[in-house]
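Here the complex is missing one protein chain, while the rest keep their positions.
In this document, chain identifiers A and B correspond to the written order of the chains, with residue numbering beginning at 1 in each.
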Amino acid sequence: MSHGHGDNPYLGHHWDNMEQQFSSAKLGMWLFMAQEILFFSGLFCFYAVLRFNNPEAFEYGHQLLDKIMGAVNTIVLLLSSLTMALGVRAAQTNQKRATCIFLALTFLGGCGFMVIKGIEYNAKGTHGSLWGLANFKGEDGVQKVGFDYGKAFSTDLAPEPPAERAAKPEVASDAETAAIEPGGMVAEALDQKEVRSILFGEALPPPGKHGGHEEDEHAGDDGHDHGHAGHVEQWGTPPPTAHIFFSVYFGLTALHGIHVVVGMGLIAWVFVNARRGKYSSKYFTQVEVVGLYWHLVDLIWIFLFPLLYLIS
Amino acid sequence: MSESQTASASPQSVKFGLEAPNFFTASKGLASWLLTLDHKRIGIMYLIAITIAFALGGAFALMVRTELFFAGPTITSDPNQYNVWFTVHAAMMIFMVIIPGVPAALGNIILPLMLGAKDVAFPRLNLASFYFWIVGSLFLGSVLFFGGVDTGWTFYTPYSIIGTGSTMATSVYLALFGVFILGFSSILTGVNFIVTIHKLRPRVMTWFRMPLFLWAIYSTAVIQVLATPVLAITVLLLMVENFFGLGLFDPALGGDPVLFQHFFWFYSHPAVYIMILPAMGIMSELISIHSHKHVFGYRFIAYSSVAIAMFGFIVWGHHMFTSGMSGLLNAVFSFLTFSVSIPSAIKMFNWLSTMYRGSISINTPMLWALGFMFNFAIGGLTGLFLGTLSVDIHLHDTYFVVAHFHYVMMGSALFAFFGGVFHWWPKFIGKMYNEKMGMVGATMVFWGFNITFLPQFIMGSQGMPRRYYDFDPAFLIWHQMSTLGSYLQAAGFVVCAYTLAMSLVKGRLAPANPWGGNSLEWHCQSPPILENFETVPDVEDCYDYTDWQYDRELGGYVLKG
Partner (left out) sequence: MNLFNLLQAPPVDLQDIPPGVRETSFSWLPPQMTTTAHIVDSPFWFVFWVCVFFFVLIVGLMMYFVIKYRRRDESEPPGEGATHNTPLEVAWTVIPLLLAVVMFYWGLDGYVALATPPSNCYEVNVTTQKWSWNFRYEGGAEHDELHTWVGQPVKLIMRSQDVLHCVDIPDFRVKMDIVPGRYTVAWFETTQDALGEHRLYCAEYCGQDHSSMKTKVVVHQTREEFEEWLVEATTYPGPADMPLHVWGKQLYLRKGCASCHNNETEDQDGKQGPSWVETAKLLTEGGMREFTDDTSAKVDENYINESIMLPKKRIAKGYEKGNMPGNTLNSIDRDAIIAYIKMLRP
């Protein structure tokens, strides 16, 4: 019974016929995609919760993303999905040459997507709009907001305007600690109320004054300040939690990017097989399954694009 | 029932298992095992690997219990050591032993046999899952060379944020990565089993003629596929959080530590059902076959498996009643938690009714099954205390919880696992074990287990918090009982291991059907040939035992006529 269908070398010994094998492979792939969707759903939930908790970060952050690039990428990926579908169709209809061409085009689409993504990442890198508190510098490259728990009580968290400062003798008397950090990091003693305001994000000093103060402190330190006023005008001042948006942005797009790379690897693999003439109307499971995966990658991007780039 | 086809299997091969060609003799050499695509060999490799992990995890449990024999320092004066022990014990037992134990190890061996299939749907993927397990376990195990991991198996933030809490940076990364990989092993196994059950059932086996073990495995696989990815993304993000300082979970960076708990338990509560559901499936088989009576209420048991799988997804919040979550959410989760208790109750009563007017054999698998009934009664019922909101306020994070989940995970899931191993051992090894020794082992583990964990309910009610290196001397007596019980358990497991090992050496050859079961795996020879069946018999009702009769000479059951 097991080898009653020996006419097709691709039939596994435990299947009754090709049809059963093909439908099983497809069911398996759908299940795998279900888990992929769940995997990204987890990320989308993070997105939702963090956006709900930090609306201003998302409001601010999304302006810094390049919508044109995002849109171009969306089109590139959609087109590659189309060529993938055509490739599967070609494999089913015994068109070896067409299969190879379409698979190659799809692969190029993936490349194009990654290159554009790379340009975007690079731009973010040079502007200092990176993930996490330590890396996020705002568009002018000067780190000016946020706090690190371990240092929450000691670093220059939320410097007060000089006038208020002078009014507080306790803080002013701390000049000795300034010597510890020649880089301008003034260690300050904060009273409980200030600490709470830091820990719980309540009533931080107005960001406008805040930026101005930075400029005083760092004047001449580096060249970043030149564009600062312009950036603030264009996008407003970064809220204290702006880095969270970029954490989410990089987290989501990087994981999606990894999936694109894996997909490209798979496409390369079926391309090689296709060139060897492995696929025909009798056996095209691998092309079909890889195609499903590629559509999924595309679909996830369709969700990511509006969620990250097109927030209103 | 058409049994005529079975006759085509040669009587010799049924009678003298090991002498006939079988999957052990099909090919030889180490490579034929390590690269095998045969589900039975992969299952046996899982069993061996899991046994090693179980021994290691058990050793850590004994160290934890020994440390608690006296208040204050007993075998270590460094609380960090103790913290490492209980973390490693839990992480190994959960991720490396119980979660893959029944589905991956026993499921691999038994599922295709029960289906009358030649193999699982994707044999290569199956082997890949096994190696994912190996790689994940190596990562998780390698923490021992870096001082161990001390975050607790739950990896709660911000303790798992390096610097804020734990200082064992390397180990935390290794452990998280290990869990990530082990998760993929679990997901791929789940995908494989779902497809296998959908596509490889014989024509005569409709959904409602499947053995209940398959229903349980199927429900489990659904949870594995749908819940594990969420764990994967959570531990991945925790790693990235640690590495890049994203600020998702770390309150110091504007993140939310309770968010981590939600995501963690969204997987880890269903994971409890990954552990217990297949165990319940084994129970349905064991109780029916060893009571020699048709299982009672097949459909209710099958539906309750599916119900547990579904409800299991929406009750995770009951781990967080004191986390500062909103009162409304607490109420909703409490209600849902009670609803998940009902399907478990249904199963218990159905098993009891199966035993009613049966013809109950007392042998090793049945002892494990009875132990399961006893322990699961306690484990399940004590869950009611913890589901009741106000009572949970008092019991949360005490030894009461520790005892409760050990009754479910060990007293139930592992008891069923061992019951299953002893039940199917003659089938896949082809040798009988010493019944008396097996029963002694099972009894020792049962008493040891109960002596270990019953006192913990009392301690917990009196307010002994969990994960304590040191404790109030008032609890001393209960801790000492508990520790002595754990030694008895360990001795019991040694007896069990010895029994099984001796069967390999001295055991008599197993007949095809030593217990009188009627599901498909008892229709093929012991141990099965490489492709399991020469012809697959048409069995319409796998719980109808009337066609089998005992053959004294053979020491097993043969078909009448």
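The rule is short, and it goes like this: a residue touches a chain if its C-beta (ideal position, glycine included) is under 8 Å from a C-beta of that chain, and two chains touch if they have at least 3 such contacts.
Computed from a prediction, not measured in an experiment: that's the story for all the values here.
**Student:** Looking at B:Leu140, B:Ala252 or B:Met275, which makes contact with the chain not pictured?
**Tutor:** Of the listed residues, the one touching the omitted chain is B:Ala252.
**Student:** Given that one chain is not shown, which residue among B:Thr382, B:Ser412 or B:Ser519 touches it?
**Tutor:** Result: among the candidates, B:Thr382 touches the missing chain.
**Student:** Which of B:Thr51, B:Thr66, B:Thr443 or B:Gln480 touches the chain that is not shown?
**Tutor:** Of these options, the touching residue for the absent chain is B:Gln480.
**Student:** Identify the residue among B:Gly43, B:Gly107, B:Gly245 or B:Gly516 that touches the chain left out of the display.
**Tutor:** B:Gly516
**Student:** What residue numbers in chain B mark contact with the hidden partner chain?
**Tutor:** Contacting residues on chain B, toward the hidden partner: 69-72, 77-80, 83, 150, 152, 156, 158-159, 163-167, 251-252, 255-258, 291-300, 322-324, 327, 330-331, 334-335, 338-339, 341-342, 345-346, 348-350, 352-353, 355-362, 370, 373-374, 377-378, 381-382, 384-385, 387-394, 396-398, 458, 461-463, 465-477, 480-481, 516, 543, 545-546, 549-550, 552.
By our rule, only the chains that are shown with their structure count from here on.
**Student:** On a C-alpha centroid basis, what's the spacing between chain A and chain B, in Å?
**Tutor:** For chain A versus chain B, the centre distance works out to 37 Å.
**Student:** Which residues of chain B touch chain A in the complex?
**Tutor:** Within the complex, chain B contacts chain A at residues 117-119, 121-123, 125, 163-164, 187, 190-192, 194-195, 198-200, 225-230, 232-234, 236-237, 240, 244-248, 250-256, 259, 263, 531.
**Student:** So in the complex, the part of chain A that touches chain B is made up of which residues?
**Tutor:** 2, 12-14, 20, 23-25, 27-28, 31-32, 34-36, 38-43, 45-46, 49-50, 53-54, 131-135, 146-150, 152, 199, 201, 240-241, 243-244, 247-248, 250-251, 255
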